[in-house]
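The complex appears here without one of its protein chains, the remainder shown in place.
Here is chain A:
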Amino acid sequence: MQADASPSGHHLVELKGISKRYGDLLANDRIDLAIEPGEIHALLGENGAGKSTLVKILYGVIEPTEGEILWEGRPVAIGSPVEARALGIGMVFQHFSLFDELTVAENIAVALSDDWSLATVRSRLGDISRAYGLALEPDRAVWTLSAGERQRIEIVRCLLQNPRLLILDEPTSVLTPQEAEHLFVTLDKLSADGCSILYISHKLEEVRRLCRRATILRAGRVVGTIDPRARSAREIAALMVGNEVGEVRSGTPHVPQGEMLRVADLTMAPGGLHGQALKHINLVASAGEIVGIAGVAGNGQSELFAALSGERLADRADAIAIAGKGCGTVGVDGRRRLGAAFVPEERLGHAAAPTHRLSENTLISHAAAEVSHSGFILVNAAKRLAGAIVKSFDVRTPEADPQARKLSGGNLQKFVIGREIIRRPRLLIVDQPTWGVDAGAARLIRQALVDLASEGSAVVVVSQDLDELFEVADRMAVIHQGELSALKPINEWTKEAVGLEMLGVSQSQGAAHAV
């Protein structure tokens, strides 16, 4: 067990009553957190729980609205990452900031102050590599390195400045299991040498492997500081996702009719360095029902959406069937013609072009809408369609036919969802339908999804918002590291069970994947 304070009588760092407010949103609500010297402290929580905000405050990237930070008992104001580094705080971000064309040593040298010559970097790099098992060849160009090796550069870059506290943000998200184990060994050594580590994760096994203390955040608040090894996964999951009873859906459950979407053993390699592979996904959605897909962000949701929409193609036609037609190798246009419609997560830039007028934005799903004829744009039809969407989905616009970027998030989301729903698709696939949207718009959007299913369409909702899924979905599955759990009726799910699946600790794992 960790002692409550270091021999000197002080915590290494203590956050007291830290709050951060963005408009109406309280991202951090009076957070208290203390880290002891040499301790590996975990920060656990779902996406949006406020973990990133908190560590950015600690690293001087964001200024807190309220609260104070004590460094070895002394109040400090950390105004910038430079000041954070001067105190002895180092941070390894989830996304690396490296120059691909430069060598390992050069990448480290550019980030350090001017009094570091390339030669000193090179020799210190050797020392640190040996001491912590961070093997790195100083003269290799970064573009030839694996994700794990790139992360080592980031870590070494921090270690060269002799940090007292090292913050790691989801460090294993880009690593193979072997690379992750290697990292854990390094972190154990660092901790033994007296360096404190703040380890941000939503993966329970890792946290248990590394940490004796974990602070759990939910909705911007600390819900508990626990010993992760002394609690069951079930208890921790309940703390993370909350154990309130899910709202019972009003109205009659939908009655599934014909099969509109079938995904059969869909496997896809990750699209890029930070991508997630999809592994043997099986999914069926029938006309008249809403299928929900829950999961913590970054577990393959956007990859699954891209595979379903046809923005990325599968290697077999029968991996995805829409309305009974195999279309795994057919692009997004062809799938729209089969009666499918898609709403991606990102409103600006993906679902809509920011600088284009709403009428022009109707052309994005032109393949299935009546806005073009033999290659020519039907300008008036496009304007009428945009007007109809604005009217039936209560889109508040500052002027007639404005540019998409002039709409608020909620109104634009109503527009892009309305653009697809207004043509009554037989299958609608929507990724994060109410992400960053005000409550009123969210209610309208959920109602529209429920109504569409009632009228006999199949709807697939990918969402991080569990309450939303419990409210609208008829059946639900959880995606974790590119694998989809069993698809079960919503009343057979408890929040706790979903939480366990999101952490990858499923009780029914064997059974679910045997199907």
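Throughout what follows, a residue touches a chain if its C-beta (ideal position, glycine included) is under 8 Å from a C-beta of that chain, and two chains touch if they have at least 3 such contacts; residues count from 1.
The rule is short, and it goes like this: contacts and distances are computed from a predicted model.
A chain of this complex does not appear here, and its UniProt-recorded name among "Ketoisovalerate ferredoxin oxidoreductase, beta subunit", "Anti-sigma factor", "Nucleoside ABC transporter membrane protein" or "3-methyl-2-oxobutanoate dehydrogenase (2-methylpropanoyl-transferring)" is "Nucleoside ABC transporter membrane protein".
Only one residue in the set A:Ala27, A:Val156, A:Ala351 or A:Ala386 touches the chain that does not appear here, and it is A:Ala351.
Among A:Leu26, A:Ile128, A:Ala277 or A:Leu363, only A:Leu363 touches the chain that is left out of the view.
Interface note: of A:Asp333, A:Glu370, A:Asp451 or A:Glu492, the residue touching the hidden chain in the full complex is A:Asp333. By the touch definition given at the top, chain A reaches the unshown chain through residues 309-311, 331-333, 336, 342, 344, 346, 349-356, 360, 363-367, 372, 375-377, 379.
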